[in-house]
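Would you mind keeping the following structure in view while I ask a few things?
Removed from the display is one protein chain of the complex; every other protein chain stays in position.
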Amino acid sequence: MKSSLLEICYLFGSVTFIVGLKMMGNPKSARRGNLYAAFGMVIAIFGTIFLFEKKDHAGNVDTAFVVPAMVYYLIFGAIALGTVIGWLTAKRVQMTKMPELVSMFNGMGGACAALIGLMEYQHNLDSTGALAAIIAGMVIGTVSFSGSVIAYLKLNGTMNKPIRLPQYNIINTIFMISLVAFGTWMVMMKPDNMAILYALFFAAIVYGILFTIPIGGADMPVVISLLNSFTGLAAAFGGFLYDNKIMLTGGILVGSAGTLLTLVMCKAMNRPLSNVIFGAFGATGATGDREMSGNIKDINVSDTAVLMNYSKKVVIVPGYGLAVAQAQHVIHELEMILEERGVIVKYAIHPVAGRMPGHMNVLLAESNVSYDKLVEMEDINPEFTSTDVVLVVGANDVVNPAAHNDPASPIYGMPILDVENAAHIIVNKRSMNAGYAGIENELFFNPKTNMLFGDAKTVLTKLVAELKAL
Amino acid sequence: MKSSLLEICYLFGSVTFIVGLKMMGNPKSARRGNLYAAFGMVIAIFGTIFLFEKKDHAGNVDTAFVVPAMVYYLIFGAIALGTVIGWLTAKRVQMTKMPELVSMFNGMGGACAALIGLMEYQHNLDSTGALAAIIAGMVIGTVSFSGSVIAYLKLNGTMNKPIRLPQYNIINTIFMISLVAFGTWMVMMKPDNMAILYALFFAAIVYGILFTIPIGGADMPVVISLLNSFTGLAAAFGGFLYDNKIMLTGGILVGSAGTLLTLVMCKAMNRPLSNVIFGAFGATGATGDREMSGNIKDINVSDTAVLMNYSKKVVIVPGYGLAVAQAQHVIHELEMILEERGVIVKYAIHPVAGRMPGHMNVLLAESNVSYDKLVEMEDINPEFTSTDVVLVVGANDVVNPAAHNDPASPIYGMPILDVENAAHIIVNKRSMNAGYAGIENELFFNPKTNMLFGDAKTVLTKLVAELKAL
Amino acid sequence: MESLINLVSEHREMLYFVILSVFVGIEVIGGVPTVLHTPLMSGANAIHGVVIVGAIYVMLNIDPSNVFALVLGFLAVLLGTLNVVGGFVVTDRMLEMFKKK
Partner (left out) sequence: MESLINLVSEHREMLYFVILSVFVGIEVIGGVPTVLHTPLMSGANAIHGVVIVGAIYVMLNIDPSNVFALVLGFLAVLLGTLNVVGGFVVTDRMLEMFKKK
């Protein structure tokens, strides 16, 4: 009876996961979807604890067995501690640190799967199937764990240069094959020796590091999404081990959804996944072969203020620099002042602006910018012809016309925001330095373009002050 | 071994069904998707025949059992005969008769499920579960069968008035409840009496007729889609009975996809499903309460020809009348002549124009109209302002401004083609008679509108001749 | 109540199967353009012709001395084939015309 009820809890939980994920695909229902999935998870967790029945190997219930109170204390202690830490971290983290946080939590899940493997190995030496699930879950979970830690450090800025061993592609591939061979051998030979298991565990840790370390910091979102689906896979293997349906559905769902999401992201960046993992993008400083020519025109803050004040329509193009400078609040202020003066203001959101899909939306939503002012690329592009002033804030690659014009450019073919069609273009950045792709930008030499140099936050704050004074 | 291979055939078939259905959702891959599913079906059918193993009740293989040759002859005979008839019918039918054909084939599937139930009943009197599956599959299959026959006759025109018993809603509901009660009673009591089973069978036939008969002929596509999902459900019950996975996946897929498709169609018509099934739409001659006023202006064929010849852009709005008049070929001729003269010609496709979703697309595609000339409602509506002449051919409800203006109208709220924004409107129909919804159309009284009375095919043929002469 | 819970848990494999299939069925149709409704309906129509597999199975297990059953079985296979072949062929015919020309 108890275990029947538990199965129903799991069934319920699985359905909430599917429905929740589905709802998360639509801005209107996304929040509720997340809560549904969370609710299903709570049911599954408490069901597992309170509807537990000890079973022997034949699957019969051992009614005499009593779980020692100490175990319950430990479980509840761990859950309580985890809830407090997780809750506070999630509530306190700055919005700009989201990518770090996601990669962190992903690593925790991977580590959890790895620990399960470490604990279960010796109890399952008699079954090849169980052992295969244990080894696979442990290795994948561990890779996801150590990979996520590296991703965290990179996003964090602690490890800000891609570190590349010579021939790292070949080394990594050989390492991976050896790891798989090692795991397969263990499943076949079933060595009753924990030292060997730990050797595999550490090898997996090293592989996770080797896998992630050569990838540029800005490609981390793709990597995290990939590691995300790894952890999903590790959870699914746990499901195989225990014939536990909710771990299976949850794991497979996230595994397949995560894989697709990874590919969707790569597509939005117009790069194949292999290029993200193996490519040396952005680090070799690949530049298109055209020489930039023409003059650069400066503009100062007060001229910018006057120009904007007398415009009918201003489109703001936010980019990574906006996030770095934490200028999302002041840009909203700018928007409100302009709107007060009767200027129509919109934001042009490029799908890969920033360092994370939807980065700009999250950032601007944080500073209370209305959702309907954020216009996606396809919808805003036809509007630039009727725009008086485009203000590019800390964006670079997403407005680089080389994507249209220069077949030799590494970003050639990526869809961009066609800001060149506007009457005036004002670009705010700190210097003439390149953006993420490491290439020069012809836009800055366009006769319509004026450069407004300086840190985004500082410059925008001044601009707002000037506008108020007008 | 044989039955293991069969399971793999079924697994393969199930995957082709899913992938095929998915691909059918996109014009580019739709045809391949259909072929994939057909291929999976062939594998499943031949697997079932050639990998058959007789099993006793405990599930053990009875190796001594040999299927009599005569049975094989009958099976292959039936398949050969069915293939020839099905193939020829499908290849020869006129494109305008598609709805009839689909409802016919759907009825065959339902009858097949019903016959299985009739044959299996007496062999499964010992198991409540099996009996429930048999009864449910038989009843649903039978309802789908007789309902489809009525739908066929209605579409065919043989039965062209909705026949309504007084209080038919109440009668039908009571009948349905009795049918369910009867079936449940049989599952409980397991009467070993074929006469009772036949009684249930005939009751189901009658219910299918009662269910379909009050619904107007023009609502048949929705009804067919619904009966389609019924047959799917019946197939799924067959899957339960035999623990046959491909019948389960195929049946459930079609059952759920068909249900959703039904709802999607209703939504496109802006009517709830209950209204289609229980409503007396179109038959009570519901009219909006506004009086039509103003004059009607005629136009003759030669004036129309001149007007079109000197236009820059002509949009053709095809409707049910075009299908009835079989004027799809001559309209394509008209389009080509105009294009030769440098006129831009497009077709405005309303989602529910005609009597079947996508009716116009199928019809026009048949006469070789290029797919990219068929513009969907949302995309063409903004273009009417820049259109010189709109030619409405046998369409009525889909261009009725009452949908925008008259809250009392039965079509109020349905999205329509905004032809009123064009410079000239020419409407071809035979008379001032109403269309499917049975309501008058203010558009015909619009000062911009000229009526071009006559049968679509006759009139368009003349128009083409006039144009050639110009 | 308890027996219901046990029933659900006993058939959980089947339940997951049904639920997942329903989701796949629904998801697969979502967002199909109106243009394709007719061929999609007719394609789905062909797929439920898989019920023929059940009819064949009945035939293979039939008692060959029961002529009435043989007739019914023959009819069932025939009707099933009509559903399958007719459905796929007519869908193909429709879709063939959807090509961009």
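For reference, chains read A, B and C in written order, and residue numbers begin at 1 within each chain.
Everything that follows uses one rule, which is that a residue touches a chain if its C-beta (ideal position, glycine included) is under 8 Å from a C-beta of that chain, and two chains touch if they have at least 3 such contacts.
Keep in mind that what you see is a predicted model, and the values were worked out from it rather than measured.
Novice: Taking the whole complex into account, name the chains on display that the unshown chain touches.
Specialist: Output: missing chain touches A, B, C.
Novice: Among A:Leu81, A:Val306 or A:Met432, exactly one should touch the missing chain; which is it?
Specialist: A:Leu81
Novice: Which of these, A:Ala235, A:Val390 or A:Ala456, touches the one chain of the complex that we don't see?
Specialist: A:Ala235
Novice: Tell me which residue among A:Phe17, A:Tyr152 or A:Phe384 touches the hidden chain in the full complex.
Specialist: Candidates A:Phe17, A:Tyr152 or A:Phe384; residue touching the omitted chain: A:Phe17.
Novice: Contact with the hidden chain only, please: which chain B residues?
Specialist: Interface residues of chain B facing the absent chain: 1, 3-5, 7-8, 11, 14-15, 18, 22, 245, 249.
Novice: Pick out the residues on chain C that sit against the missing chain.
Specialist: 13, 16-17, 20-21, 23-24, 27-28, 31
Novice: If the hidden chain were put back, which residues of chain A would touch it?
Specialist: 13, 17-18, 20-22, 24-27, 30-31, 33-35, 37-38, 41, 44-45, 48-49, 52, 54, 67-68, 70-71, 74-75, 77-79, 81-83, 85-87, 89-91, 93, 95, 98-99, 101-102, 104-106, 108-109, 111-113, 115-116, 118-120, 141, 221, 224-225, 228, 231-232, 234-235, 238-242, 244, 246-258, 260-261, 264-265, 268, 349, 351, 356-359, 361-362, 365-366, 368, 370-372, 374, 376
Everything below uses one rule, namely that only the chains that are shown with their structure count from here on.
Novice: Counting C-beta pairs in contact, which chain pair ranks first?
Specialist: B-C
Novice: Hey, how far is the Cα centre of chain A from the one of chain C, in Å?
Specialist: Spacing between the chain centres: roughly 41 Å.
Novice: Quick one: chain A and chain B, Cα centre-to-centre, how many Å?
Specialist: Those two chain centres are 44 Å apart.
Novice: Let me have the rounded angstrom distance from the C-alpha centre of chain B over to the C-alpha centre of chain C, please.
Specialist: Here the centre of chain C sits 17 Å away from the centre of chain B.
Novice: Please set out, as single numbers or ranges, the residues of chain A touching at least two other chains.
Specialist: In chain A, no residue touches two or more other chains.
Novice: If I count partner chains per residue in chain C, which residues reach a count of at least 2?
Specialist: none
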